[in-house]
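Heads up, one of the protein chains got dropped from this complex, but the rest are sitting where they should.
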Amino acid sequence: MSSFFLQTIFNGILAGCIYALFAIGLTLIYGVLNFVNFAHGELIMWGAYFLYFLMDRPLNLPLSIAFLPALCLTILLGLGSDRFIFKPLRKASRLTLLITSLGLSFFLRNGAQFFWGAEIRTYGFEIKRGMKLFGVSITPNQLAIIVSSTLCMILLYLFFYKSRMGKSMRAISDDLELARVMGIPSDRAIQFTWIIASFLAGLGGILLALDTNLHPGMGLINLVKAFAATLLGGVGNLWGALLGGMIIGLSENIAVLLLSPGYKDAIAFGIMVMMLLIRSSTIFWPKE
Amino acid sequence: MLELRGLSKAFGGIQAVVDFSARLEKNRITGLIGPNGSGKTTLFNLITGFIKLDRGEVFFKKEKIDGLLPHEIASRGLVRTFQLSRVFPRMTVLENLLLAPQGQMGEKLWALGLKRERVRDEENRNLKKALSLIEKIGLLPLKDEFAENLSYGQQKLLEMARLFMANPEMILLDEPTAGINPLMIRKIMDFILTMREMGKTFFIIEHNMDVIIECCDWVFVLDHGEKISEGTPEEIQNDPRVIEAYLGT
Partner (left out) sequence: MDLFLHLCVMCLIYIIFALSLNLEIGYTGLFNFGHVAFFGIGAYTSALLTLHHFPFELGLVMALTLSGIFGFLLGLPSLRLRGDFFGIATLGFGEMIRMVFQNEVWLTKGPMGLPGIPKPTLFSFRFATLPQYFLLTLGFTAITFLFLRILIRSPFGRVLKAIREDEIAAEALGKNAYRFKIKSFVVGSIFAGLAGALWGHYTTFISPNDFTLLETILVLLIVVLGGKGTEWGPLLGAALLIFFQESLRFLRLPPEYGRYLAPLQQMIFGALLIFMMLFRPEGLIKERGRRVYAGTQRVE
């Protein structure tokens, strides 16, 4: 029983690592550009499908080679959506941006369905027996998830706390008031934001698909999870997003022990609503 | 009418308003002046509930109103304006005015079905009042135009007319004459004086000293969040502390 519980905790942390990657990207875009990008989930999904595309016929590339190009394609998708859609709308109302990003999300989701169909796919690795560690079984893929997301966090830490660009981005993201005073951030800062956010989304999507599977609907559901994590950690707060992701990952794995597995994806929503109820209204009250 | 006791507010270590106390008498026009960033607008936000107080109490008509929500304070008869004009841009001039009267029956969903006669009567009364008001401020040809199509001065005027429709007992004006031409300033001052005749009480943030001297009975001076002086406009003008505050440290 205790090893079963440990396994659940481990799975929760695993999922939490991935959700944290999504949430950091989402909150970064929100912090710098001041709108919730509904298409963020689709970057996650397309990241996973780009890898699938490279590893599938006719290319048949191995994972080690296909990995980086897939991430680059995701980044290009993120940058492209900014250049052609969000850039012309930089001064538009927030609600215009919302509808636009929702439309983009729908477009991209069906784009994936157009090419690869709606069915659930995997990268076609045979299921490897995990090794046992303290009674918890860990597959090599899961090990890769832990290692690469930890590496990512370290790199993010170095970027946000040591580099000039990172520091100013963090300042903008942490302090919405400051961001408003400073006006629209420079194009370079915005592009950098998109690069980081799409990189994290693509990486997270690939890792998630390695551990589970891919299907065109995975973007939307993970967007809700990322958003719940963001709310938990405090909007615009990068380390809060990390913590929030962990909490979501853990609680949905633990909750599955109690609830029907069909509701696993609903846990994040439940947490989100609870957060909304608990938090005082003033936090989201538009500032004077 | 309005009594403020020890209002204080800090934003992240910076004291925006420090221990501000004052009594504002009924049917008077009280001015509030001070250099930029001295906490005038913050004080208004504190009184009207848009920002939470750190410390202090606000009494309006001897009732404690601090801690109430902005709309609760407004419906008790203490209404404010904002520094920049806040007309409703994509609503017509007429709609902007019709919105203002407090406690309208027609704003209740059930009344739309059950009290149709009363809703209609009330609406007709308000319409008549609004039209005569629009005529008085010279916007009659523009009554069905979206407010966003008005000039800035006209928007400010519309805002004043809206206050008139709302008919509160006390009005807080945040720089009513900023950024508009002298002709419009005159019109707005007339508005203020007429409403005072009707028994309204005013609290006005203003930079234009001519307006202060002509309208105000009493003036408070704020610097770095503290009240440094008060008196009649004439006294204030000759107060060395005030001059020092304005000329800089």
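We call the chains A and B, going by the order they appear; numbering starts again at 1 in every chain.
The rule we apply is simple: a residue touches a chain if its C-beta (ideal position, glycine included) is under 8 Å from a C-beta of that chain, and two chains touch if they have at least 3 such contacts.
Note that the structure is a prediction, hence the values are computed from the model and not measured.
Colleague: Looking at B:30, B:48 or B:201, which residue reaches the missing chain?
Modeller: Spelled out, the listed residue whose C-beta touches the missing chain is B:48.
Colleague: Of the residues B:119, B:133 or B:170, which one touches the chain left out of the display?
Modeller: Only one listed residue reaches the unshown chain, and that is B:119.
Colleague: Which one, A:9, A:98 or A:254, makes contact with the chain that was left out?
Modeller: A:98
Colleague: Among A:65, A:151, A:257 or A:273, which residue is in contact with the omitted chain in the full complex?
Modeller: Only one of A:65, A:151, A:257 or A:273 touches the chain omitted from view, namely A:273.
Colleague: Touching the hidden chain in the full complex, which residues of chain A are there? Just list them.
Modeller: Contact residues on chain A toward the absent chain are 35-36, 38, 85, 88-89, 92, 94-96, 98-100, 102-111, 113-114, 117, 220-221, 223-224, 227-228, 231, 260, 262-263, 265-266, 268-269, 272-273, 276-277, 281, 284-286, 288.
Colleague: Contact with the hidden chain only, please: which chain B residues?
Modeller: 48, 50, 69-72, 74-75, 79-82, 86-92, 95, 98-100, 102, 104-109, 112, 119, 123, 138-139, 141-142, 144-146, 149-151, 153-154, 162, 166, 181, 183-184
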